[in-house]
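With one protein chain withheld, the remaining protein chains of the complex are depicted in position.
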Amino acid sequence: MLTLSSDFGSQYPAAMKGVILQHSDARVTDVTHSLPRQDIRAGAFWCRELLTQFPPAVHVIVVDPGVGTDRAALVVQAGSHILVGPDNGILRPVARKLTSTDEPKQYYRLTVESRASTTFHGRDVFAPAAVTIHERGLDRLVSTPFLTPVDTASLTSLRLPGYQDNVNEYTGSVIAIDNFGNVITSIPGTAVDAARISVNGQSVPFVQAFAAVEPGSALVTTGSHGYLECDVNQGRGECYFDLSTGDMVSIRTDTE
Amino acid sequence: MLTLSSDFGSQYPAAMKGVILQHSDARVTDVTHSLPRQDIRAGAFWCRELLTQFPPAVHVIVVDPGVGTDRAALVVQAGSHILVGPDNGILRPVARKLTSTDEPKQYYRLTVESRASTTFHGRDVFAPAAVTIHERGLDRLVSTPFLTPVDTASLTSLRLPGYQDNVNEYTGSVIAIDNFGNVITSIPGTAVDAARISVNGQSVPFVQAFAAVEPGSALVTTGSHGYLECDVNQGRGECYFDLSTGDMVSIRTDTE
Partner (left out) sequence: MLTLSSDFGSQYPAAMKGVILQHSDARVTDVTHSLPRQDIRAGAFWCRELLTQFPPAVHVIVVDPGVGTDRAALVVQAGSHILVGPDNGILRPVARKLTSTDEPKQYYRLTVESRASTTFHGRDVFAPAAVTIHERGLDRLVSTPFLTPVDTASLTSLRLPGYQDNVNEYTGSVIAIDNFGNVITSIPGTAVDAARISVNGQSVPFVQAFAAVEPGSALVTTGSHGYLECDVNQGRGECYFDLSTGDMVSIRTDTE
């Protein structure tokens, strides 16, 4: 199986899919093409969370503001998964999550042919590489000029934001905002054991279900990724809490 | 075959799909993930209209404002189709439409495991149940604690809006608005036999094709679902007629 993830929106994903189907009868699954535009960090978060739900596959991941520059193209063996995409950090958190501690993780530099366009490597570099790897097998390709092993120290690094525990106050940041407007923070849900908490000073109930508060009311809950989410039942948490991706979030337990 | 319908938008559908593909090589078809957010009635309408086009399958349907509360999870045998989703009424009109009069229709309560998240039962409850049913067969599961037969009288009911015939005036309501802005009413197209009609007092032509009026002009036509639709050729009927889902619509034949 091959999967496709990108920030391409509506039209361009089909070009990647067509290129693959020219060379393979394999299943091709769209994961999402609505990754936040050219936001490498949010793209890494979504791909990490979504691809861990998938069986082993060759996963194309393209959020690529540096397309056409000299940024490298990469292939990663991450346990039983293979990732294909640009060297801008987006593959790193995904590869870490997909690889068990007893499994191999190896990065390869992918040769970009000179006939590739300078604006659409999804179609001209990553999708062709993915289907070649899928059809021929990674092992047969790693000893060719097509794929060159590289040391991770030479690659663009990326870590998703963590959090700090400062005695009754947890500090983290907004990793992503989903399309319901739910604000996903980097603070784990296990950090909270209280009925009310303050988010950057705003006191809201900490509940298990959106519907535990009235429609239109704010809440914090442990979202499906295991992190604290600042939400509004049937509304948009990003507006209520006035938070954007990357903003700092401070969580304090309310004791009154 | 399995199908997926939800109001999840861009990212979350892939999590459901990944969970299924972990356990099955079956075809998984996205029906739509753009159901109006947390609108059970509109979701029921779209699923009813769309799923009747499909061959027998296990259909996951998730519009679920009550996720994480004690609302039940359901599986429905609806003739040769199987539906999986929350007990909030959304499955009822779909099940009625998919089941022929001589076919069985049976509702089952689905056991929700305690390890499921409280915010994403599509990934943690409905998709896993659907693939289990698809792979093992409903018959082998109905005699287990996994699925308990329930009486429909104990379930949340939902009927889509109907219409009334009040001597030359038909009264109904807006079932849904499609993404062209076409206003789909609950009044059947057979109710009208006239060249012009009034919609809540606004006189417009009743025509067979959008292009029977100029671009930008309003019209009423019998839409592809068999209901009267209040539209604007190449424009947005919802704006021209100032109608939203749930609004009352009165149709009167113009005789001048």
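Note that the chains take the letters A and B in the order they are written out, and that residue 1 is the start of every chain.
The criterion applied here is as follows: a contact is a pair of C-beta atoms (placed from the backbone, for glycine too) under 8 Å apart; a residue touches a chain by one contact, two chains touch by 3 or more.
Values in this document were obtained by computation on a predicted structure and should not be read as measured data.
A.B. asks: Looking at the whole complex, which of B:Q53, B:S143 or B:T255 touches the chain that is not displayed?
C.D. replies: B:Q53
A.B. asks: I'm checking contacts with the chain that's been left out. Which of A:L21, A:V142, A:A194 or A:A212 qualifies?
C.D. replies: A:L21
A.B. asks: Extract the touching residues of chain A with respect to the undisplayed chain.
C.D. replies: With respect to the unshown chain, the touching residues of chain A are 8-15, 17-19, 21-22, 37-38, 65-69, 117-120, 123-124.
A.B. asks: Using the touch rule from the top, list residues of chain B that touch the missing partner.
C.D. replies: For chain B, the residues touching the absent chain are 1, 29-32, 34, 46, 49-55, 178-180, 208-212, 215, 221-224, 229, 233-234.
The working rule: only the chains that are shown with their structure count from here on.
A.B. asks: I'd like the angle of the rotation relating chain A and chain B after CA superposition, in degrees, nearest 5.
C.D. replies: 120
A.B. asks: As a quick test, compute the distance in whole Å between the mean CA positions of chain A and chain B.
C.D. replies: Result: the chain centres lie 31 Å from each other.
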